[in-house]
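After the structure tokens below, expect a handful of questions from me.
Removed from the display is one protein chain of the complex; every other protein chain stays in position.
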Amino acid sequence: MSTAVLLISCPDRKGIVKEIASFIADNNGNIIHFDQHIDPQKGIFFARVEWDIKSFRIPREKIEEAFRPTAERFSMSYSLHFGDYRQRVAIFVSKQDHCFYDLMQRFRSGELKGEVKLVVSNHPDLKPIADFFGVPYYHIPKTKENKREAEEKELALLEEHGIDTIILARYMQILSKDFVNRFRNRIINIHHSFLPAFPGAKPYHRAYERGVKIIGATSHYVTEILDEGPIIEQDIIRVSHRDSLEDFIRKGKDIERIVLARAVKWHLEYKVLVYGNRTVVFD
Amino acid sequence: MSTAVLLISCPDRKGIVKEIASFIADNNGNIIHFDQHIDPQKGIFFARVEWDIKSFRIPREKIEEAFRPTAERFSMSYSLHFGDYRQRVAIFVSKQDHCFYDLMQRFRSGELKGEVKLVVSNHPDLKPIADFFGVPYYHIPKTKENKREAEEKELALLEEHGIDTIILARYMQILSKDFVNRFRNRIINIHHSFLPAFPGAKPYHRAYERGVKIIGATSHYVTEILDEGPIIEQDIIRVSHRDSLEDFIRKGKDIERIVLARAVKWHLEYKVLVYGNRTVVFD
Amino acid sequence: MSTAVLLISCPDRKGIVKEIASFIADNNGNIIHFDQHIDPQKGIFFARVEWDIKSFRIPREKIEEAFRPTAERFSMSYSLHFGDYRQRVAIFVSKQDHCFYDLMQRFRSGELKGEVKLVVSNHPDLKPIADFFGVPYYHIPKTKENKREAEEKELALLEEHGIDTIILARYMQILSKDFVNRFRNRIINIHHSFLPAFPGAKPYHRAYERGVKIIGATSHYVTEILDEGPIIEQDIIRVSHRDSLEDFIRKGKDIERIVLARAVKWHLEYKVLVYGNRTVVFD
Partner (left out) sequence: MSTAVLLISCPDRKGIVKEIASFIADNNGNIIHFDQHIDPQKGIFFARVEWDIKSFRIPREKIEEAFRPTAERFSMSYSLHFGDYRQRVAIFVSKQDHCFYDLMQRFRSGELKGEVKLVVSNHPDLKPIADFFGVPYYHIPKTKENKREAEEKELALLEEHGIDTIILARYMQILSKDFVNRFRNRIINIHHSFLPAFPGAKPYHRAYERGVKIIGATSHYVTEILDEGPIIEQDIIRVSHRDSLEDFIRKGKDIERIVLARAVKWHLEYKVLVYGNRTVVFD
């Protein structure tokens, strides 16, 4: 089924739902999903509308133009997507393979809708996995000295492949502010703690030292402030005194995989709306 | 804030959202929540719409009449409710007090919106709790022989108090088919297992015997078939070989309380739609 | 069944289990539970041993003396308890009633083994609940100015009633260092976040602002550093953009209740060992 998706946010006022629904119905579209949310404190209206465009009277390439007057009347921020478009994805990895593997398998099985166009890493270790899945692997070592050049190489590759979304699958490098701004709300990271607990390095070590009874993982959009971007998804698992630091790390990997995969899935299906430093996830 | 709530289900077709939203916007209502769901297998459209009626042009008592033509055009099943109406509730208990207590505290704190008008029990044990909370307690003993008469007494009380919703807070008696039909989708039960595992009596004993690693609780609407009504909410807790049968029962009580409270809350806020033997819960 | 419980920690070395088990077996005791743990990093041995003392050859009041030589040989820190002793408990509350209620019901049902001897509060609000459960309620208002005097009154009451354990059931006051030291590892607090995220005041507000997808609660022993004491138990619940700040608070209450009740239960059954700033919980 071919569908169009509108992600909308605007100041809340009367008649917005009617206008959006009329735009679709009057042009012979059938709404499949209509998800709406209002932040009553801030008076903002959010919506995700997905409709069947098989018999829609406006051709795909004209929909945005046709919707614009409505959007302007309500001062909407909006984006239009198509359900059958497969986003072009880059995965950044370091030495740890568990999230990378997991993502590749989910892309291959079709659970994640998108095409992994390239893998970037500052280490050569995971190349065999990329080979197995038939994806080009670019080894771009990074040091303090060459960081800017390395990022330029990366940006060139991303542009060349027309990348829509970047997934940091336990990529242990911090991206520059410039890099992040080029892909605002399109870089997804997995952090191995339930943020805001244990931001930064070695969260499992610190969780172990603190003697917590649960550990977790957090997937978020990357912003220029480390581990403070909008949270997309979090989950946790119980630990006890019986668990060593190695057990924390092992158990954490299971949660990292799942949390990252959920966040990526929602992102690729245009179910995430960012506002301020928070997300609305229309799951 | 005064709001109206429409719960709607009907065959899916184009234009439904537009019609509902137009009905509200054209009469100067402001939509607060618009939740919609489509069962694609069965082609059914579901919605829950809540709107601010402060400046609504149609007075409350005329809204249903005004909406009827729209409903008929789309063959809608629907019900209209008002957010400021406090449902009149009866709680049926037996000897166990944990769910009863918990509910009473939540009603008193305002977390559950409604008024507990009476408590019915086949045992006198929990009267002191009802007294503490200032709710009349009717001790109506039930035996195989007097079941019909006892139910008639109960039904008379329910009618006298204009009861909207009945909560079975670990009430260990089976209600007759006639009784159930008088309150279709308005009797909420808590069963102490994750149904459909362990329906019927002594689920914790059977869970213990089976050696399961999780136990749970299920809140559902009561139908004439025991423990097979539409499920509103379920949750679980882990157990291990370290847990005795008594531990199963103790841990289960925590889950029972929470699962029942959630189901009751959603029901009282008109967030539950029943279709076939399933529920749509617009949480 | 009458049982004795030994909680032991000491430097790990060969033969400890044998010595403890021999002490019990040679005096005709039957071990019910033997839980042991070794921190391999720090080389510390921990154990909780519970045995039936019905036919034990050493009378209760002489057991500690009889065990001392063994303890000294292995440089053990240890404490001896009896399963049939009911600890004397004080509950400190403020204005929120959900944890207080919950604890009182669990004590009354026998789920929590102990006797609530008094309730202390800086507000008069919860007195009716204490009355219902038949427990004396002391209203001791606290201001910056009278804090020392107020604590002296409290300490006098605690001494008078021979209190073993203090539960802070959403008591919003910070206890002085002196007070805390008098009841080291015997004051249990519930904090309404998954520490170390959101220590201090208004954690739900900050969780809401941060846009987290899970909220939690943490029960810990109180130390002189706010919200940094040894964690006994934690648990969480999911939230989403659909949840308002009020929903965060409401959902959090359920978790607070359960987490606090679990921690208190383990403490009262002598299942918690503190070392450094961490706990071993032999659940």
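Letters A, B and C mark the chains as written, and numbering starts fresh at 1 in each.
The rule is simple: a residue touches a chain if its C-beta (ideal position, glycine included) is under 8 Å from a C-beta of that chain, and two chains touch if they have at least 3 such contacts.
None of these values were measured; they are calculated from a predicted model.
Only one of B:A4, B:I31, B:V212 or B:L268 touches the chain withheld from this view, namely B:V212. Residues touching the missing chain, restricted to chain A, are 97-98, 101, 105, 109, 111, 132, 242, 250, 254, 258, 261, 283 (touch as defined at the top).
Annotation for chain B: contacts to the undisplayed chain at residues 37, 40-41, 194-198, 210-214, 216, 230-236, 240-242, 244, 276-281, 283. Within chain C, the residues in touch with the undisplayed chain are 12-18, 21-22, 24-26, 28-36, 38, 40, 238.
Simple rule for what comes next: only the chains that are shown with their structure count from here on.
In summary, the pair chain A and chain B forms a contact in which both copies contribute largely the same residue numbers, shared numbers making up over half of all those used.
A straight line joining the Cα centres of chain A and chain C is 41 Å long.
Remark: chain A and chain B have CA centroids separated by 37 Å (rounded to whole angstrom).
Annotation for chain B: no residues touch 2 or more other chains.
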